[in-house]
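Here it is, the structure, as structure tokens.
Complex shown without one protein chain; remaining protein chains in place.
All chains are identified by letter, namely A and B, in their written order; residue positions are counted from 1 within each chain.
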Amino acid sequence: MSRPETFPDPIRKEALGLLARAPSGRLAQLLPELPEHDLLRAPEIGTVMVRGRAGGTGAAFNLGEKTVTRASVRLPSGTVGHGYVQGRDKGHALRAALIDAMAQQDAARVEERILAPLRDEEVARRKAVATEAAATRVEFFTLVRGEDE
Amino acid sequence: MTAQILSEGFKDAARDGAHAFRAILTAMARPGTIATLQAASGPAPISPAAATVLLTLCDRTTPLHLAGAHDNPELRDWIAFHCASPFVSAENATFALGDWAALQPVDRFGIGTPEYPDRAATLIVDRHDFDAAPTRLTGPGIRDTATLALPEARAFAANHGLFPLGWDAILTSGSRLAALPRSTEIS
């Protein structure tokens, strides 16, 4: 599978993750008009079994499922795009797939108009939580050392 | 994966899947009945009927064995996208797809256990010759007798001898489909 050089797999992977995590309403604002397309896989709601590891690093186990919606599209040019997003919003999955396909044709334009704003907003959201967390960071001072028993 | 390979699934998964499931169920319950099934098509050499069976019955929980010409990269990609069934050896398969010659020897396939006879394989015998000389069938789901062309009557008779264990078979070609559960007697 050859990819356009402007949208190699690592970049595509990052973009698909960003699209999956984005608020669906925000995606609808950034891509209000859907480009012409065929559905290879109509938006479909399902689940993914989330796995954890015993002890954090050990044997894998099934923690529980999360809802995921996926879609696959083909643009008139033949370019295929896939979207897997969290939650149950079919429009979200469809837009993610369309943006994936559009980025393979013109990565710079999609980056500028859609991915960059999403990334900036996500960084800001995460920073807000990190700032809250940092304010509750504890500094311990040992006052007296004694024996319990 | 090319767009060609990814297309040609069900147009309307819920509706097409329900219709196809009903047709397969009827064929399995009435051995000798030939159904028409062509809701989907996949890359050669899979028939539309067999492709429809895969889309209806197979998913990531049903290990699939591909035999002979059906084991090719295009068909694997198509199945990976539409069904996500894991590809396995004949011994570990819940479903197996191939023409009759490629599926040989058929005693490789799971026949279930006395506690769990349902843990047996279902063989999807594609490119089946429905116009070959018919064999006479009797047993559950058949009033008096029925007839159906079989690739090799002896193998099906031997499989019936294992009942309640044994594999089940779905015969497909073009848009035609018939089924032969292990419960059917071959005479």
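For the reader, a short list of remarks on this structure follows.
Convention: a residue touches a chain if its C-beta (ideal position, glycine included) is under 8 Å from a C-beta of that chain, and two chains touch if they have at least 3 such contacts.
In this section, contacts and distances are computed from a predicted model.
Protein name for the hidden chain, per its UniProt entry and selected from "Carbon-phosphorus lyase complex subunit PhnI", "Ferrous iron transport protein B", "Multicomponent Na+:H+ antiporter subunit D" or "ABC transporter ATP-binding protein": "Carbon-phosphorus lyase complex subunit PhnI". Considering the full assembly, B:59 is the residue among B:59, B:107 or B:129 that touches the omitted chain. Only one of B:80, B:102 or B:149 touches the chain withheld from this view, namely B:80.
Checked against the full complex, the one of A:32, A:56 or A:76 touching the unshown chain is A:56. In the full complex, chain A touches the hidden chain at residues 1, 9, 12-13, 16-17, 20-21, 44-68, 70, 72, 82, 84-88, 126-138, 140.
Residues 1, 6, 59-61, 80-81, 84 of chain B touch the missing chain (whole complex, contact as defined above).
In this text, only the chains that are shown with their structure count from here on.
Here the CA centre of chain A is 39 Å from the CA centre of chain B. Of all residues in chain A, only 1, 38, 40-42, 44, 72, 74, 78-80 touch chain B in the complex they form.
Listed in rising order, the residues of chain B touching chain A in the complex are 1-3, 6-7, 9, 13, 81.
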